[in-house]
Every structure is written in C-alpha cells, then in structure tokens.
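Only one protein chain is missing from this complex, and each of the others stays in its spot.
By letter and in written order, the chains are A, B and C; residue numbering begins at 1 in each of them.
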Amino acid sequence: MTMPLLSILTALPIFGALIVFAAGRRDAQLARRLALVLSLVSLALVLYLWHAFDPAGLLQFQERHAWIPSFGAEYRLGIDGLGLLMLLLSAIVVPMSIAASAQITERAHLYFALVLLLQAGLFGTFTALNFFHWFIFWELSLIPAFFLIKLWGGPKRSAAATQFFVYTMVGSVALLLAFLAISLSTGKLDFLELADLARAGQLLPAMAGKLALHAMTARQIGLLIFAGAFLGFAVKVPLIPFHTWLPTAYEEAPTGTTMLLTGAMSKMGVYGFLRILMPIFAEEMRWMRTPLLWLAIATVVMGASAAFAQRDLKRILAYSSINHLGYCMLGIFAAAGFAGNDPAAVMEKAAALDGVFLQMLNHGLTAATLFWFVAMLEKRSDGLRGLNDFGGLRQIVPVMCGLMGIALFSSLGLPGLNGFVGEFLIFKGVFPLAPWAAAIAVLGLLVTAIVILTILQRVFSGPLNPKWSAMADLTVGERIAVAPAIALMFVLGIYPQLILGAINGTVVQMAKYLGQ
Amino acid sequence: MTGTGYAEILRLVMPETIVVIAAFLVLAVDRFFLTQAGTRVRFTVAAAIAVVGCGGSLARLWMAPQHAFLTEGMLVVDPLSNLVQAALLILTILAVLLAVESRFTEHVGEYVLLMLMATAAMMFLVSSENVLVIFLSLELLSLSLYVLTAFSKSSIQSAEAGVKYFLFGGMSAAFMLFGLSLLYGLSGSISLSGIASAIGPHGLDPMLMVALVMTVIGFGFKVAAVPFHLWAPDAYQGAPAPSASLIAAGSKVASFVIFAKVLMIGFAGAEGSAAWRAYAAGYVPVVAVVAAASMVLGNLAAIAQSSLRRLLAYSAMAHAGYMLLALAAHTSESVASLIYYVFTYGLTTVGAFGVVAAVETETGSDKLSDFNGLSRRAPLLSLCTLVFLLSLAGIPPLAGFFGKFFLFAAALQSGMGLLWLVILAIAMSAVSLYYYLRVLKGIYVADPPASAGPLRVPPLNLTVLCLIALAVVLLGAAPGWLLRLIENAVSAR
Amino acid sequence: MLAWTIYISFLGVAVQMLLPGKAVRASRALALLTAAGSFAATLAGWARHPGGELATIVRVPWIPSLGIEYHLAADGISITLLLLTGLVAIAGVLFSWNIDHRTKEFFAFYLALIGGVYGVFLSFDVFLLFVFYEIAIIPKYFLIATWGSTRREYGAMKLAIYSFVGSAMVLVGVIAAYVVAGAHTMNLLELSKVAFPVHFQMWAFPLVFVGFAILAGLWPFHTWAPTGHVAAPTGASMLLAGVVMKLGAYGCLRVAMALFPRGMDPWGFRVLGFGSWRGVFALLALIGIVYGAMVALVQKDFKFVIGYSSVSHMGFVLLGLMTLRQIGMAGAVLQMFSHGVIAGLLFAVVGRMVYDRTHTRDLDELGPMRLGKTLPFAATVFVLAGMASMGLPGFSGFVAELQVLMGAWQAFWPLVPCAGLGIVVGIAYTWRAMQKAFFADAGEGRAIAAHALPPITLPEEAGAAILLAASIAAGLFPQVLLKLILPALNSPLFDGLRRGSWQ
Partner (left out) sequence: MEMISASPTAASPAATAIENSTKITPVKASGCGVFLVARVFPLMSTGSGAGATTALQVVTWVGGITAVFAASIAVAQSDIKRILAYSTVSQLGYMMMGLGVGGVSVGMFHLITHAFFKALLFLGAGSVIHACHEEQDIRRMGGLGKYLPITFATYAIGMLALCGFPLFFSGFWSKDEILHSAHLWQVSQVPFYLGIVGALLTAFYMTRQVCYVFLGPERLGKKHDAYAHGAAPHESPATMAVPLMLLAACAVLLSLIGTPAWPWFHAFLTGEPATVDFARFTEGGIVPVMVTSSLIVFLGLGLGWWLYGRKPVEDATAPDALERMQPAVFRVFQNRLYVDELYAATVIRFQAWAARVCDFLDRWVWNGAVQVVSYMVLGLSWLSRLTDTGVVNFGFDKGCGGVTLGSRVVARLQSGQAQSYLRILGIAFTILVLLLIWSSRG
C-alpha cells in the first residue's frame, strides 16, 4: 500500500473540523451540511477500504515509522477485520449523529467541528497499533466529547461532563501506569509485538524480572498490571460497577452526541479489550476468568434491570446499552477465559468472538438509531422524553412508531433483525464454554425484552395522550435519513455474512491464539 | 636606637610625615588666608590641600616602597603596611572629598586637620609591632575621632555621640592599657614578637588569659564588635557624615589590621581552637565567641532600625563579626581575605555614608522613609546606593560577595573546625539581606512623597560616589589584581 | 555563540537604562529585540552543537589565586533550558506589552533576570554559576514588589528570603566542597572527578540539594512559589514559573548530584523506613506532586491554582532526578522544558488575558462573566494549555511525565500509584478551574457583555501561539530534545552518578 490511506482517513476529519469551524461561523445550516458531507466522504473512504480489504489476510494498510525510540514509541497504523469493522461503525454513526443534530443552532460551527474531531479520535484509536500513538487518540477523543456534553448538554451537563471526563481519565491513568510498567520490562509499546511476547510466554517473566517488587510473585505482578489496564477499559465500556458516569452523561448530552457516545465511543472500550487486553493479558484473564465472567453477568443483568427501573427514555436506553455491551464482555471473557485449542473450543471461541464483533457493530447501529428516534420524539414533544409522557402515539405517527418499533425490536434481539445475530452467536459460543454464565445471562435477554416492550406499550400503544394529538409524523427528509439505518438492520439481520466474511480471518486467528 | 639615625627614620616615615605636614598646611592656609571666604571655598581649598598631601604620600608609598624593621618593632615598614597605608589614604581622600559640600561647621581648617591627623595616626598604627607605639597611635587616633564626632556643634546628637564615644573609648583604652601592661609584666618585652617568644612556652596561665581578654576588649571596642559596640550606633548616628565614614571605614581598616597583628604575632602559640567539639583555650575561642555574638546581634538589631545610619552601624557590627572569623582562622590566607574584605567594606561604607549625607542635606534626616521613591528623584544616586547596599549584603558580582567568599573559604581552609561559625555567618548574611532590601524597597518600590521633586546632589559628591560604586563593581567583577597585591604583601613578610 | 545570550541580555539592560523614561514603545521593542536576539543566539549555538555533548564556549582564568575561571560551557541540558528561556522570555515580553508604569525599569530588571538565568545555564564553574544564580534573584524581588498585584511586597520579600536561605545553603556546600577538594579549582567537571569522602557527601549533598530545590519548589519549602507567582506581574510570573524554578532543578542536577553522587547512597541504617537521602527527596517530591495538586483543587483564586500546579509539576522534575535512571532524568529535563512552556502559558492566560481585563481572579466571580463566550481565544488557549498541563498525550507534558514515571517504576514503584493519584487530581483541578472560569453555567451575578472586555491583542496571540507551538512540537517530536538530553546525561560529568546507584 503506497498511499497512507489510514493516515489520510484520520487526518481528513481534523482538517474537516478546521474547515467547518472556519466556514460555518456564520451559518449553522452550512456548518451542519459541510460536516455531513465531510463525514460522508470519510464513510466513502472507509467503504473503499472495506472493498480493498482482503478478508483472508490479517493486518493490512500498514504504515510504520520510528517515533521515539527511547521508549519504543512508533507511528504504526494498520487494520485487521476488527479495526475495519470499527472504522465502518464510526464512519456510519458519525453522519447519523450529524444528521440528527439539526436542532443545534448555537455555536453550531464549534459543535460540528468537535464532532469531526471526535471522529478523528475514533479513527486514530481504531487504526493505531502502538500504545503511544494509540493513547494520544484515545485521550484526545475525550476532549471533544467533553465539550459536546459541557456546552450543549442538558441542565445537569456540568456535573455529567466532569464526571464523564474525570472518571474516564482515572481509568486512562491506571492504564497508562500499567503500560509504563510493560514498556519498562519489555522496551516495547507495540500491541502486536507485545501480543507475540505474551503468546511466547515471555511477557510475564520479563515483568517479574524487571520490576522486582517487594516479595510479589510473578502472578501477583501480572495481576497488578492487568488490573491497571483492565480498569482503563472497564470504565470506558463500561462494566458495572464502573459505569456510573454513563447514564448521566448519556442523559445530559445532546442526543446527537449521545449517539456518538453510545454508537462509537463505547466501542473503544470493547475494542481495547479485544485488541489489547485479550492478546497481551491472555494468561491473567484466564486466571481471573470467574470474577470477570461475574462482572459481565452483573453488567448484563443489572444493566437491564436498572433500565427497567428508569422512567426517562434516554436513561432507559443508556442502561440498555450497558446491558448490550455486557454481552460483548461476556463473549470476550468466555473466549479469553478458557485454554485449550482443540478445534471444537476454537470453533466456540470463534463463534463467541464473531458474536462480539457483530454485537459491537449492531449495537452501535441500533442504539444510535434509537437515540435518533428519541431525538425526533423530543423535537416533537419539545424536550419531553419521559416514559409516561406519551401513549398511543401509533395512532397519529404510525410511520415513526413503525420504524422505531423495528429499531426497538432489533435492540431486543428479534430474529431477522441485526440485534439477534450477535447475541445469538455470543450465547452460542459462551454456552459450551461457561454454561452457568450463559444461563444466568439469559435473564438479561428476558429483562431487556420486557424493558423494550414496555417502551413500545407505554409510548406507542394504549390510549392516545391528548397532549400529542397534533404530533406530526416523520417528514420525508427524516424518513429518507433513517431509511438506510433501518435497511441496514434488516440486511445485517438477514445476511450477517456481509460482516462475518470480512472479519472471519481475524476472528479465527484470535480464537487460535487464545488457545495457546 | 642602634645604628639608625633620625634621617633614616624620617625617610621611612615619609608618607606619614607628608600627611602631617599637609594637615598643618591646611590649618595654616585656612587660618591666615581664608578667614573671610565662605565655608565652601575654605572646604574646597582645605580638601584640595589634603588630597594633594595624601596623594603625595600615596605617591611616595608607590614610588619608593621601603622595607625596615626597627628595634622592638617600633616601626615596621613592609609591603603589607604600605598596602594598608595606601588604602587608608585612599579612604581618607574619599572622605575629605565627600566633606567638601557639607555645611555643619565653621571650623573647616580644624576639621580637615583632625581628619588628616587621624589618618596619620592610623598609618603609624598599622606600621608598628610594638605595644607602646600601638597604644600611643591608638590614643592619637581615638582622640581625633572623638573630636571629629562631636564636631557638629549645632547638633545635640553630635555632642552626645562625642561624649559617649569618649567615655567608652576611655574605658576600653583603660582595659587595653591594663592588658598590655600585664603582657609586659608577663613577658618583659614590649615588642609583639618578644612577647610571643616569652609567653609561648608556658602556655596559657590565668594572668595571660586576663591580659588576652583585656586586649581583645580594647580592640573589640575599636572594631565595634559585640558586646563592645555600644558606642557605635550613637556615634554613627550623631557624627557628621565625613567623620562617621572615617570612623566606619578608615579606623576600622587600621584597627583590624593591628588587631590581627597583635593576636597573630603577639599571642602566637596561644591560639587555642574553636573547633566544634574540639575546643581549646586560647584567643581563637574568645574571638570566635565575640564574632558569633557580633554577627547575630548586629544583624538582628539592624532589622529593627528605622534610621539608615543606625542600620549601617549595626551592619558594621555584623561585618566586624565576619571579619573576626578571619582572625579566628589565623592563617595567612585568612589575613589576606580579611584585608580584602576590610578594604572593600571600608570603600562601600564610605560610599554609603556619602549617600546618607547627600540625602540628609536635602531631607534633613536619615529615616528610611526619607528614601522612599529616591530612584525617581535621583536615579544615579539610587543606582549607587543599590550597588553599595547589595555589596554589603554580599550579592555577586559586587566586592562584598567576593570578600565574604574569600573570607569563608579561607576560614574553612584553616580546618573544617570553624564550619559552624561559617554556617552561622552565611545564615546571618542571608538574614542581613532582609534589611538591606527594605532600604532598597523604599528607594525603588515605594512612591516618592507627592511634593518631592528631583533631588539635588552636588556633582562632586555624585562623581565621587559613582567612582566608588564603579570601584565596588570592578573589585567584584575582577578581584584578581587586588587579591594578588594583598597576597604578595602578606606572603612578603 | 551561546555566550552571546548572556551578553545580549545585559547589553539590553544597559541600553534600557539609557533610554529616556518616556520612550515606552522603544523600550518594549528593545526588550523584544533583546529576547529574540538571545533566542537567535541560542538557536545558532544549537546549530553549532547539535549533538548535545559537552562543549566549552569560553574559558579564561578569572581569579587565578583561587583557581576560579570564567568558564562557559554547554551540553544538551543547557541548550534545552536555553531554548526554554528564550521562548518564555519572548512570550513574557509579549505578554508584558501592556506595562506602561516605569516601563523601562521593568524591562531592565526583566532582562537582567533573563541574563542571570542564561548565565546559570551556561556557566560550568561552580563559582560562576553561583554568581549568576544570585544575580537572578535580585531582579525578581523588584519585579514583583514594584509591578506586582496582590500582597506584592510580602510575596516578593518571601521569595527573596527563601531564595537567599537556599543560596546560603548552596554557598556553604560549595565552599566546603572547594575546600575539601583542595584541588584549587571550581570547575564542575574537575570537582565531579574528585572523590569526596562519603561522610562529607552525606551532609553536603542534602545541604546543596535542598538549597537548590527550594527554588524548584520542593515540598515543604514551596510556599514562596504560589505567593510569589500570584503577586508577580504576568511577565514575571511567567519567568518565575517558567524559568526560575528550573534554575533550582538545574542546580540540583548540575551541582548537587554531579558533585556529591555518593550522597545518595544508602545510609546503612533506616529511619522511618528511609534508607537514603534519595528516598527522602523522592518522597518529598511525591508529596509535592500530590499535595500541590490537592491544594490547587480547592483554591478560589485562579492564579493560585496555577501557582500550586507548578509545585505539583516541579515535583515530577525532582522525582525524575531522584530516580537516577537515565529515562527518568531525561524525563525530568524534558519536564523542565515542558512545564516552563506550559506554566508560562497558563500564567499568561490567567494574569494577562483574564485578570488584566476582568480585574478579578476569584473563580466564583469569573464564572458569571461567561468568558468562554466573551473571550473565546483565552478560553481556547487555556483549554489547550490545560490539556497540556494535565499531561494529555500529544503535548510536551505527557512525554515528560511518561518518562519520569517510567524511571519511577524502576526506582521506587510503590510511589507510582500515588503519582498517578497526583495526575488524576491534576486533571481534576485543571478542569475545575477551566469550567469555573470559562464555562460556568448561567448563574446569578454580573454577566458582562463581550464588548465590555477589551479584545485580545496581537502580542498576546503571538505569545500564546509561540508557547503552544513549542509545547505541541515537544510533545509530538520529543526526539528533537531527547537527542540533546541523552548524550548530556551520558557526559563524563555524571560519571559519579553512573558509578553510584545509577542503573
């Protein structure tokens, strides 16, 4: 690959942000359109990557330059199936969010510039292969998100934004310290090289040898460092109980931003688990299998249950995102938690990982769409979004509730819609590996279903709340806007191979490596 | 008096003689030709003659340096004494020049005469190693200084200062005389070296101790070391500026040099030690104690002062403390550093008093508040003040800092025993910065009184002050040559 | 070439004094010219010695009888700090553009200070170093006491006294070293070759180290820093935090550690769990990090927040020095640079952009003014600077603290999590200050319109741009500086350290 496509991909939104900031100063609409166009351009670029990507091959579009030799920092880019998938997701979600942010009029140029910056952060995170390089984007993606919440958020935005920021930062610092330890003991910061080391079983001895901590066994040291790194990602995902920043943040953020947060940013955490923790800390994860699985279960079940207790649509969806990401975690922990690389085990792990990948994409798509619908609802109900503020809407806005119904069902995991595939595969993979975990987690599925159905019932069916008798159905523009998302749900639901094909090579290799 | 005729002696004491002649010349001219003229003219003429005289004597020292050691150390002429004398002469010249513009007295002739006599006395003092001559010249010096102090008849302070100086000088002179006579009794000799060789063997018996202490007290008075300092603040404050500067600069140089001689030659063998935990009786511990007391008390008391003159007086005690450190170290390096220190110190003090005089003549007092906003009223003068005070505080690259540095280095070189004293000294000099900065704050930071216009400073004084300041800077930036002179001189004997 | 940095600065002082008092614009221009000139000289010197290895510039005997020389030399560390000084000096002049009260005196003192700083960084003779070190102190006093704001005389005097206590300790140590060495020289390199008796080093090292570290804001001798910074006029506080604190750290490295390496050896017994001075100072540095950050977290005065943040960040420098690992010390030097730039920037925003316009620094009062809207430029700069200061990757602070922490991991790992706590609190206070000052929600209180505040002037924008650019450049390409620093750390000067407990 002569052309540094990935660098271009990452640089594009940054320049886009500058352009939007400069050009959109006067006219909010112009800013929004510009941003939309730019995001579509990067979507096109990602699609081209998708097209040029060789499913069989692993790491592609690599770029590699020396950066700071003294502690092994490199400029290294590259994507495998995972990275590609994440790029695709971010490239899809960002235009959606921009399209959904029509109501932003105050300092719109800044808003959309920040959105594009956030996109740059996402792209950078998903393409970087060296910790130093990766961490830059990992952190920088926070800043736009923070300001998006802080400046355009709801009444409690300050608290929400700060909590979100500091909370995540705590995680990052822990992660950073852990990686310092690693880089000291190995002199490497490159994910793949570290993964190789770990597979060769040299990482742990190296750490134990280099950081001869007082009377700590290699195992303890490994766990200590793992704990640091784990915290970083657990907060980002988030795993219960590291999630308390999330509901407030999602609730207070402007809905367009919430789409970004849940659609793309929450995936950064899962991505981190897949790309970093699972390969590098395979052994530690195996040791910690049971607790980790319990965490995942807690996330699944408690997330769903907490969602049931909420009365605010955004909060409900926030908690249900926690629950959905919980499935990903479940799959990852199950896949990473068990040794043995006989074909059957590999197959099951592959299934689980396939599920995780799909779930990431699907949840991103679905959750973003759902929040979008909430945004539309808010627009019509001037900001009201309580579960009980509505009722019987289906009689007056059939199209909206039909489409939203589809989205809801997809998130509930109705077969035939994208939501189903991922979860199904995850359970299918987890079941043979950790039956008990799968069994308990099924509760989560049930509760989610109840939650979603409750939404449908309270909002759309039942007697019409006279307050909304004048509510307008989706405009043509809106229909056109959401159509692709809905269509995609069906497509992915019916033909998951579209994705599975592209990620297959990566997944299988991951599953293989996990065995060793 | 074996073999040396009076002509010989006269040749040896030519510099002193020239000064004395100049003194009488001044008086004569003032009495007989200038009775009608105004003070300024008379001062100018007198000063001119005095300067010429001192210049002549300087030239004599420079052109024909002598070397002699007359019997019993009655008269010792060697590079060291020459150097010190030269320094004394320079200080006197500066003092006289600064006096030209002052208005405190009608008796110009007498005043300048006394200054020159004091100078001559100092010159004799430093060129003698004989207790008798030392005492005589000290008395001559003291008497002229008493008068100089009380000279401003219009000011009650001046009179008071004079009286106190005289009373206290009397007491300490008595002490010293008693001490010296005891020495003579113990050793049967009046030459320092004789005394040393006589008392050396027997070590330190109580009589000698008493003698030692009494001598130390006597000289301690001259150098205004605590606790023999009590005269100094009043004298510094009361005396007319030129006299004060002569007391603070010239007499200090002379006294310290002779003090060093007396101790190091006269009490050679009775040094003892003031090393931490390795304490041994002798003059070193006495000096060390006095030094410590001077540093602490001088610096602390200076903080509380509101008058610049008194502040300078206390800081003078502090500096005396530092210099005593050199005596406690009693090595040739320490003597060299002492001499460098005392020279630069004298120079700086003269400058400082020059500034005080200049401001006093305008504002009529030397309260610190009168210096507020000086930098706007007289930038150049303030700059000089900055230099002087910072040099006193020991800020590089000014002479004061190098003086301190050499001094402390030398003190330590004599053995780490004095470390505690050095640490004390350095700590105290850090404290001292506080009060110097207070003065400078008034000058540079505070705003001038609304009414105050630019401050008129006589051009002569200003030039002199600038010269001094320049010298201070140069001696700091390039201390090398002066140091070489001193070291050669010290090692020459 | 590098020597000219000193000469140009003092030349500038002289010319400033000769200027007529009325020629305000002239003296500004002159100051800027001087600062830029010396910076250019630095660049030229850098171009001449790109390797970072030790290079003697001037060496003439000065006081032969004491073996003191006028010896200027530069290695990578010096050049790094010279660059820093140049940048901050230029920016400082730009941010002092609005000084119209006794302008020429201000700039005279300002340039004198800078000259002294350059001198310290360049002098390779301990005596000379000390001379410049003291020269740098006096102008600080007058800058603060005359042009400062709140409690300026208290702050100034406090700063002066702390500095002098510090330099007194240094002086004792230096003289003692000179005497004990008996080598009749003050040359750093030769003194560092002298094998001082260990028991001597054991008391001389802490003496000199603390003496210098006081100026580097070592806890608990740090309180001069916040008060001084707050009291100082913007330009001065930029220099104080940006450069002068580095003097201390530089002295610690260049003099204390290079001369008395064995002073950091274990005592052979343990007191309260400490086995060596190294451990003690490392802990003090750590306390500084956390403590400074925490105090900053609860300040009401915007400038105090920044003031304490410097304490916290300088803690990283000292910690890095104490690691005695190459990476840690390289990080420390890098942190000196980084903190210099960032702190300068922060003080510029707080002191010049905000305070000089709103005339209040109380965060609660700033809130209602909605500065985020009325002073977008200031807000942006502060956000960026804040990001840099909290050690976000991509800015200089990150690379520096990263390496320091790496060193710390090796040297004393238990401290690292605490340092992490410090970083987190650092994030918290930066963000808190930023929100309260610029992005406070619509609260009661006087919300002032945009036009009420004079707009940001060109010099401010220029200065901010320079510093930001420096921070980002150093953050993205630390290699540029590391190329200078690492060889310097391997220079023979630190042989003692390497022979000692260096790993």
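The rule is simple: a contact is a pair of C-beta atoms (placed from the backbone, for glycine too) under 8 Å apart; a residue touches a chain by one contact, two chains touch by 3 or more.
This one's a predicted model, so the numbers in the text were calculated from it and none came from an experiment.
Displayed chains that the missing chain touches over the full complex: A, B, C (touch as defined at the top).
Remark: the omitted chain is touched by one listed residue; of B:Ala64, B:Ala304 or B:Leu470 this is B:Ala304.
Touch with the chain that is not drawn comes from one residue among C:Met294, C:Cys418 or C:Ala473, which is C:Met294.
Of the candidate positions A:Leu211, A:Leu224, A:Leu412 or A:Val508, contact with the hidden chain is made by A:Leu412. Touching the missing chain, out of B:Gln66, B:Thr92, B:Thr149 or B:Ser172, is residue B:Ser172. Seen from subunit A, the chain kept out of the figure touches residues 163, 167, 240-241, 243-244, 247, 301-303, 305-310, 343-344, 347-348, 351, 354, 394, 398, 402, 405, 412-417, 420-421, 424-425, 428, 431-432, 435, 446-447, 449-450, 453-454, 456-457, 460-461, 493-494, 496-497.
With the whole complex as reference, residues 163-164, 167-168, 171-172, 175, 204, 206, 209-210, 212-214, 216-217, 227-228, 230-231, 233-234, 272, 279-282, 285-286, 289-290, 297, 300-305, 314, 431 of subunit B touch the missing chain.
Contact between subunit C and the unshown chain involves residues 158, 161, 220, 222-223, 227, 291, 294-295, 297-299, 425, 428.
As a working rule, only the chains that are shown with their structure count from here on.
The most centrally placed chain, judged by C-alpha centroids, is C.
Per the touch definition, subunit C reaches subunit B in the complex via residues 62-66, 105, 127, 130-131, 134-135, 137-138, 141-142, 145-146, 153, 157, 160-161, 164-165, 167-168, 171-172, 175-176, 178-180.
Residues of subunit C touching subunit A in their complex: 327, 330, 372, 383, 387, 390, 392-394, 399, 402-403, 405-406, 409-410, 413-414, 416-417, 420, 423-424, 427-428, 431-432, 435, 439-441, 478-479, 482, 486. The touching residues of subunit A, counted against subunit C in their complex, run 67-71, 132, 135-136, 138-140, 143, 150-151, 157-158, 162, 165-166, 169-170, 173-174, 176-177, 180-181, 183-184, 210-211, 213-214.
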